[in-house]
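One protein chain is absent from this view; the other protein chains keep their places.
The block that comes next holds subunit A.
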Amino acid sequence: MSAPQIPNLLASRGGPRSRGGRGRGRGGGSTHAQNRKDLDVQATDTDAAVSRLSAVSLGYFNDPSATYFVNGAGTRRLPIINRGTYTRTTALDILINAFLSESNDTPPQKRQIISLGAGTDTRYFRLRATNKHRNLIYHEFDFPSVSTTKSRIVASNESLSKGDGNATLFVEPKKPTESDSDPDPEWGFRDLREGESETIYCCHPLDLRRLPYAPSMKELNSFHGIQSDIPTLLISECCLCYLETDNARDVVKWFADRIPSLGIVLYEPIGVDSPFGQTMVANLAARNITMPTVKVYKNLRDQKDRLSEVGFTDSDGGQGGETIERIWDQWVSPEEKERVDSLEGLDEVEEWQVMARHYAVVWGWRGSGWDSWKELL
């Protein structure tokens, strides 16, 4: 379209550090192809960051830190993409704010968010900017190269690294393991809470695919600062869809087996059998990107069933799901729609509908602490 493609910055920065498929558990001739593929998946984070900055610059939503994670001035996306970015962000905001609003209880209940494949996502900094992070511990998982890039950006930017009172940046070396003799350090922010130093934000450099199978990661406490006894929300915004179906399920199960009060939000494409869906699969394949799970979970029903299979059952919790099309129609107020529409003017209603119908936000929960989510349905 009008936007020239942005070079894959993360791939070029992270490239020299990937040191021959270190710790990926894959050997032989497939390593190179696999690394190539991983870099292509990591490049989707650049897509997301550029799209976020585009929507923010045009006034779709507020995110002062969006600009720090894009090299250069960014690219203006087409109105349809901006509206998609807006709607997806709004959907996640609504679910996350509902989750956090429960901590209005007295005494405030501490909560935890674990963002899978977060990349250069700015959600933590957005929460911080609106002071919603006070009773929250925020974790991010992503490839070591992505995590390292992010740590470099955060460390070198004062408003990111020093923007939160007395919170200080830390780097926590990891112990070497059998499969990884030189693991990348975990890093994040610490702050004084109730007189004690506590980790409030932490990035874990890890190829998530290994999580369910590595002997060194049997326990939750193999990761710095993750707690098992507080309500915890797992977020996967276009992350698990790049994993093999079994692998994706095992990753979710890994957390479900260790954290009793757990919620999950997935954002991924659906409807791959339609002409639009088939074109999407083919176009992404041309970028060397495959999405195994979307071939299995084809509609909202499949997605919700998928969640109940890993423990988000009706007996102990529940599931919900909407397409981006419906979220725009139903969750965005008429006044807000008018405001957003006036920013650019989206001239192609039918194209929006067909595209927005092919993305879904699905959520599930189990255990206590999810009353505000029940009210969403």
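One rule holds for everything that comes next: contacts are C-beta pairs under 8 Å (C-beta built on N, C-alpha and C of every residue); 3 or more make two chains touch, one makes a residue touch a chain; residues count from 1.
Just so it is clear, contacts and distances are computed from a predicted model.
Peer 1: Which one, "Vacuolar fusion protein MON1 homolog", "Serine/threonine-protein phosphatase", "Queuine tRNA-ribosyltransferase catalytic subunit 1" or "Protein yippee-like", is the UniProt name for the chain you do not see?
Peer 2: UniProt lists the chain left out of the view as "Serine/threonine-protein phosphatase".
Peer 1: Write down which of A:V70, A:V146 or A:C238 is the residue touching the left-out chain.
Peer 2: A:C238
Peer 1: Can you tell me which of A:M280, A:L300 or A:V332 touches the chain that was removed from the display?
Peer 2: A:M280
Peer 1: Of A:P79, A:G188, A:P212 or A:G369, which sits in contact with the chain we cannot see?
Peer 2: Touching the chain that is not displayed is residue A:P79.
Peer 1: What residues on subunit A make contact with the chain left out of this view?
Peer 2: 1-5, 44, 47-48, 51, 77-79, 81, 84-85, 88, 238, 269, 274-280, 283-284, 286-288, 324, 337, 341, 344-351, 354-355, 359
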